[in-house]
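Apart from one protein chain that is not included, each protein chain of the complex appears where it belongs.
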Amino acid sequence: MQESEYLHSVEFTVRDYECDLQGVVNNANYQHYLEHARHELLISKGINFAQLHEEGLDLIVTKVEIEYKYPLRSRDRFEVKTNIRREGNIRLVFLQDIYSLPDMKLVIRSKITCAATKNGKPVFPGEVIHKLGLN
Amino acid sequence: MQESEYLHSVEFTVRDYECDLQGVVNNANYQHYLEHARHELLISKGINFAQLHEEGLDLIVTKVEIEYKYPLRSRDRFEVKTNIRREGNIRLVFLQDIYSLPDMKLVIRSKITCAATKNGKPVFPGEVIHKLGLN
Amino acid sequence: MQESEYLHSVEFTVRDYECDLQGVVNNANYQHYLEHARHELLISKGINFAQLHEEGLDLIVTKVEIEYKYPLRSRDRFEVKTNIRREGNIRLVFLQDIYSLPDMKLVIRSKITCAATKNGKPVFPGEVIHKLGLN
Partner (left out) sequence: MQESEYLHSVEFTVRDYECDLQGVVNNANYQHYLEHARHELLISKGINFAQLHEEGLDLIVTKVEIEYKYPLRSRDRFEVKTNIRREGNIRLVFLQDIYSLPDMKLVIRSKITCAATKNGKPVFPGEVIHKLGLN
């Protein structure tokens, strides 16, 4: 994907506690980075994840596909770059790639599929879709 | 403290992802172990932490004092041993020590002070106190 | 997959700190469960993950595919069940499913692809393959 084609980008620095005994960022922590980047993207569009939850609407992850290309280490700087697209009526797909900084080496390529539920039942998240400009 | 004097004990095994790049359990993770052991103690007395929260009553930690004596490493087995006492009308104090297994080396000595709040305001947690046999 | 066809199984209980503000286990934490179950499987075959690392041999995750079917909540008990197969010369694939207990509801279906590296370079992990009975 061309860099210019991403919708949103957040910069991070690896914190030492995110590394495990192999001396690299633990695999699970990349999901934390990706989640935080998605929530930042939503906020930038006027959508507050925690507030939605209190109103009974949850965006939930239904599928995660992550390819690990290159490991991040202590204090590495990196960027999570995200695109988003609609899939059918209830699914949102976030295409999220991580690049190390400043050399822009590909660290992770991922596809995160989400759905919306209201009080536990699948719903069409009309307002979210609208705010994301996907309708 | 004599081993026999503890009120409650839970056994754990270190999971690799809990270790950091120094090859030992990250300091913050001991607080996770201590929290889980407190919640297990509460459950054993018929007190469900998550359910209390949904009823508006939160047990919150107001002070943590932890002495780190000996580090745990990948796959170490250990025990969190807990005593509990009341301090004044609204504070509960958990004295929690961690010992490695099977050699019973002292890993951590800690004192965790808690208070109760109802919808954000300090309250006397009468039922919790009663179930813990501290009144 | 028939339950009887799994190679290995580990039982867990959700710890409260693993739940996030949605009141369910945070998505990233399932990767922690899966990782711990893989390391337990390896140990049961005489393969110590942390020790391998100290000898310069790292088993690294190259791809993660997780389908989230049903959320786990505070104190839920569950089982991680694992199968393992070889893919070509350097890849190991772990098929890992999570079931809630005691009702055996499917929580997660996952496929974790791993490779071996020695001092950062891809290698054929002959001894690991042998101990796993995959040669």
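The letters A, B and C name the chains in turn, as written, and every chain counts its residues from 1.
As a convention for this text, contacts are C-beta pairs under 8 Å (C-beta built on N, C-alpha and C of every residue); 3 or more make two chains touch, one makes a residue touch a chain.
Quick caveat, the model's predicted, so the values are computed rather than measured.
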{"item": "Displayed chains contacted by the hidden chain, counting the whole assembly", "value": "A, B, C"}
{"item": "Touch residues of chain C, complete complex, unshown partner", "value": "16-17, 19-21, 23, 26, 28, 74"}
{"item": "Hidden partner chain, residues of chain B it touches", "value": "21-22, 26-29, 31-32, 35, 50, 53, 58, 60-68, 71"}
{"item": "Sites on chain A contacted by the missing partner chain, in the whole complex", "value": "15-17, 19, 23, 32, 35-36, 39, 43, 48-50, 73-75"}
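Quick note on the criterion: only the chains that are shown with their structure count from here on.
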{"item": "Turning angle required so that chain A lies on chain C, C-alpha fit (0 to 180°, nearest 5)", "value": "180"}
{"item": "Identity of the most central chain, Cα criterion", "value": "C"}
{"item": "Chain B against chain A, contact positions shared by both copies (same if over half, else different)", "value": "same"}
{"item": "Maximum centroid distance from chain A, chain identifier (CA atoms)", "value": "B"}
{"item": "Whole-Å separation of chain centres (CA-atom averages), chain B against chain C", "value": "28"}
{"item": "Computed distance of Cα centres, chain C from chain A, in Å", "value": "23"}
{"item": "For chain A paired with chain B, centre-to-centre distance based on mean C-alpha positions, whole Å", "value": "33"}
{"item": "For chain B, residues that touch 2 or more chains besides their own", "value": "16-17, 19, 23, 74"}
